[in-house]
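Reading through the structure tokens given below for one structure.
A single protein chain has been omitted; all remaining protein chains appear in their positions.
What follows is chain A.
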Amino acid sequence: MARVIVDVMPKPEILDPQGKAVHGALPRLGYHAVTDVRQGKRFELEVEVADEATLAEVHALAGTLLSNPVIEDYSVRVDQ
């Protein structure tokens, strides 16, 4: 068994209200070092084997179902 990680993030130019809300809460908690927050999603996909064919399938589903290419970017990596 292997695990493939898909990270999905809002594109840099797209407003991220959730990230802004998190960032807005930090000063109230006394944290002042963080200058910006962007919030995304992480998917952990269990696969039999992380070979080329499987990764091609993961890329296909990451670009259609897991992310919306209009507003999000995704990246795929095999969890070692």
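Simple rule for what comes next: a residue touches a chain if its C-beta (ideal position, glycine included) is under 8 Å from a C-beta of that chain, and two chains touch if they have at least 3 such contacts; residues count from 1.
One rule holds in what follows: contacts and distances are computed from a predicted model.
Protein name for the hidden chain, per its UniProt entry and selected from "Spore coat protein CotJC", "DNA 3'-5' helicase", "Methylmalonyl-CoA mutase, C-terminal domain" or "Phosphoribosylformylglycinamidine synthase subunit PurQ": "Phosphoribosylformylglycinamidine synthase subunit PurQ". Touching the chain that is not shown, out of A:1, A:29, A:49 or A:65: A:65 (per the contact rule at the top). Contact between chain A and the absent chain runs through residues 10, 13-15, 17-18, 20-21, 65-66, 68, 70-71.
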